[in-house]
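Input: a single structure, listed below in C-alpha cells.
Only a single protein chain was left out; the remaining protein chains are all shown in position.
Order of writing sets the labels: A and B. Residues in every chain begin at 1.
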Amino acid sequence: MGGFMPYVWVILLPLIGAVVVAITGIFREEVTGHLAAGFGIINAGLALSMIPFMKTGATARFPWLPGISDFTVVADGLGSFIAITAAVLGSLILIYSLGYMEHEHGKTRYYALVLLFIGAMSGLVLSGSLLTLYFFWETVGICSFSLIGFHYEDPKALKGAIKAFITTRLGDVGLITGILVIYFATTPHTFEISAIMENSSTISPAALSLAAFAMLLGAMGKSAQVPLHIWLPGAMEAPTSVSALIHAATMVNAGVYLVARMYPLFQNVPGWTAAVTWVGVVTLLLAALMAVTAKDIKRMLAFSTVSQLGYMFFAVGTGGILASQFHLVSHAIFKALLFLAAGALIHEAGTRDMDVLSGVSSKMPLTSAMYLIGVMGLSGIPLFSGFFSKDMIFSSALQRGAYVPLVLAVLGAILTFTYSWRSYFKVFRGKPSEVLSHAHEVGMAMRIPMVLLGIGTVTSWLTVGIQSEALEVLGEGIHAVSPLYLLEETFSSPAFLLSITALGFGTLFVIRYDQVFGWLESRAWKALSLVQREFYFEDLYGRILSLAHAVGKGFAALIEGAIAGFSVLLGRTVAFLTRCTDAMDSRLIEGSGRKVGSTVIGSAKLVKRAQTGDLNGNLVRLLIGISVILAIVLVETGGCL
Amino acid sequence: MANPLFWVGGSAIAIVMGLGIYALVSSRNLLKMLIGLNILSKAATLALAIGAYNTNDTGVGQSLMIAVMMVEVVVTAVVLSLIVNVYRHYGSLDTGDLKRLSG
Partner (left out) sequence: MLVSDQALLVLALVPGFLAAFLCMFLKRSPGVARWVTLVALGISAACLGILVVKAQSGTISIVYPWIPIWNITFGLKVDAFSGFVGATVALIGFIDLIYSFGYVGPEEAKSSFFGWMALFVAAMIGVVMATDLIQFYFLWELMLIPSTALIVHWGTGTNPEATGFKYFIITHVGAVMILISFLWMMIIAGTTDLGLLSERLETVAPGTLKAMASLLAAGFGVKMAIVPFHVWLPDAHSEAPLPVSVMLSAVMMDMGIYGMLRFLFTIFPSEVLASLSVPIMVFGVISQWYGGIEALGQTQMKRVAAYSTISQMGYVLFGIGTMEFSGISGAIFHILNHGLAKALLFMTIGCVIHMTGAHDLDETGGLAKKMPASALFGIVAAFALAGAPPLGAFQSEWRIFAGGFEAGRLALTVIAVLCSVLTAYYVLRLIIKVFFGPWIHDKEVREAPFSMLGAMAILGLLSLVIGVFPGPFSNMIESAARVLGL
C-alpha cells in the first residue's frame, strides 16, 4: 500500500473537516451537521483500514521542529485501536448529533469542535514523539473545555469548563515535567518514544522515577482518577453526545493510553506499578460508591466512567496491558451507548433527575432496550463484552498476586452491578412519570448509532483476536488469543468465580437495595453522608478556589496599599526635603547673599565719599597720584639722573 | 655748560611748573585753571628745550617742542569750548558750584 497512509489521514482528515465545517457554517449553518457526519464516516472507514498495519506497526515521519522533534506517526496496536475507537464512535456520535442537536444554536461551533477533537485524539494516540503527544493532549483539552462550555450562557456549564481545564492542567504540569525530564535524561536527547525505549538504559534511575510519577500525575488528570476526578462530573454540563464521545469513550482514555504506552519504560521504577494499581483501586471503589448515591443520571454515568477507568489503571498496574486495552474498548462502546440512551431520554424528558424519572420503557421502548444492553455490558453479565474484559482484569491481577486490590476490585464490581441495574429499574421500569407525558421515541439519526453500539456491546469481545495480535509487539507476555480461546480461558479460570461472586452479591444488593439503604441510613449514616457528599472533594475544590481568589484579592489590596503608602511616603519625603532646602535657601543662601550685597553696598558708599565733585580737589589728588607713580618708576629704573 | 646751566635750568623749570600747578589747584575760576594748565605745558616745553641743549640733540628737541605746542593748542581749544559749554549750562565758572559729579 505504497503511499497511502491511512494512519496519517485519520489525523488530518478530521482536522481539515473541522476547518471546512467552520467556514461553511458561517454561510449555511444547516448543512454543517451533515457535512461533519460525512467527514466522520469517511474517517471511520479510514480508521478501519488501519487494521492491516497494526501488526507490523507502520511509521510515518514529517519534519516539524527540525533538530528537536519530527511529527512522527506510529500505527501500532496500542494506539491504533484507540484511534479506531475514536473514529468509529466519533462518526456514530456525529450521526446521533444530527438528531440530538437539531434544535440547538451554535451548530457550527459544535461540529467543528467535535471533528477537531476526533482528529486530535487520533493524533494523540498515534504520536511517535512525546512532544507531539503533548501537543495533541492539550488540544484535546481545549476541545473538551470549549464543548463543556458549549451552552455558554449557563454559569454551571462555564464553571464545569474551567474546572475541567484547570484540573487537567494541573495534571499536565506533571506530564510536561515528565516529558522534559526524560528528554534531557536520555542520551541522545530525543522526544521519540521508540528511541527513548531503546536508550532507556542511559536514563538515570532518579530521573526515571521522577518522570514516571510526574507522567502518572498527568495521566490521572486526564483520566479523572482520584483526587483529580472532580472535573468529570462537572463536565456533564456538556451536551450528552459530547459526554458520550469525549468523557466516556475517548479523551478520558488518554491517561490509560499514556501509562500503558510508558509501561515498558517505567515498570521497573520502584513503587510505580504499585502506585498505578492503588490509584486505580482507590478510584474504582470511591467512584463506584459515589455512583450509587448519585441522583442525576449523567452524574452517575460520570462516576461510573471514573470507576471503570480505575479498573483500567488497576489492570496496567498489575501488568495486564491487554486486559486494560480490551476493557478500554469494550467500556468505550457500552458507556457511549449508555450515554446516548440517557441523552435520548433527557432530550425527551427535559430532566436528568433519577428521582423524578420512571417508566421510560413504555414511552421509548428502543431506547430502553439499548440502555438495558448497556447495563448488561457494564455490570458484567456473561457473554457481553464487559464480562470478558472485567474477567480478564481479575485474572491478570490474580496472576500477579495482587490479592488485596483484587478484593477491593471485586467489591467495586458488586457496586457497579448495583448502581447500573438500579438505574435501569428505577428509570425505565414502572409507571411513566409526569415529565414523560410528551416523550416519544427518538428519530432515526439517534436510533441507528444506539443500535449499532448495542450490537457492539454484545460482540466486541470477538475482536480480542485482533487486539491481542496487534499488542503482541509490545511484548509483556501478551500472546495472541482467539475468541474461542478466550471463552475457554474465561470460564475455566479462578477469576470466573470472582466474577460470579460479584454478580451474585450484586443481584442480592439490587433486590434488597431499599432495605440495605435503610439499614445504612439508620446505623451508618455518617458513612453514608460521606459518600453522598462525594467525599467532600467538590467542597475542597470550592474552598481552594475561593482561597485562591481571596489570596489574589488580598494580595492585590496589600500590595496596592503598600505601593500607595509608599507613594505617600515618597511624597512626604520629597515635601520635607523641599522644605529643608527652602529653609536653607532663605537662611543661608539668601541671607548670605544679602550680607554680601550689603557689604558691597557699604563699601561702595565708603568709596563713593572719595568721589567728590570738587575739581580742584580732584586735580590735587591726580597730581599726587602721578608723582607717586613717577617716583616708583624712577626708583625702579634706577633714576636717570 | 653742565652744572651751572643744569641748576639754573632746573630751578627755572621747577619755578614755572610750581606756578602752573599752583594756579590749577588753587583757582576757583575755570579760565584761570586753564591758564594754569597752559603755564604747566610751558614748563614742559622749557624742560624739553633745556634737555635738548644738554644732550646736544637740538633737532629732536625742536620737533618734540613743536609737537607739545600743537597738543597744547588743541587741548586749550577743546577745554575753552568745554568751559563755554559749562558756562552756558550752569551760568557760572566757579568750581564750587560745579559739584554734580560727586559720588
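We take it that contacts are C-beta pairs under 8 Å (C-beta built on N, C-alpha and C of every residue); 3 or more make two chains touch, one makes a residue touch a chain.
Since the model is a prediction, treat every value here as computed from it, not as a measurement.
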item: Touch partners, limited to displayed chains, of the chain removed from view; value: A
item: Contacting the left-out chain in the complete assembly, out of A:Leu89, A:Val114 or A:Leu131; value: A:Leu131
item: Identified contact with the non-displayed chain, of A:Met197, A:Leu383, A:Ala556 or A:Ala583; value: A:Ala556
item: Listed residues A:Ile51, A:Leu180 or A:Val435, member touching the removed chain; value: A:Leu180
item: Full-complex contact with the absent chain, from A:Leu158, A:Ile381, A:Leu398 or A:Leu528; value: A:Leu158
item: Chain not shown: contacting residue from A:Ala60, A:Ile142 or A:Val516; value: A:Ile142
item: Residue numbers in chain A that touch the chain omitted from display; value: 63-68, 131, 134-136, 138-139, 141-142, 145-146, 149, 152-153, 155, 158, 161-162, 165-166, 169-170, 173, 176-177, 180-181, 183-184, 210, 548-549, 551-557, 559, 563, 566
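Going forward, only the chains that are shown with their structure count from here on.
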item: Chain A and chain B: spacing of chain centres that average the CA atoms, whole Å; value: 121
item: Chain B-touching residues of chain A, taken from the complex the two chains share; value: 607-616, 619-620, 623
item: Of chain B, residues touching chain A in the complex; value: 21, 24-28, 33, 95, 98-103
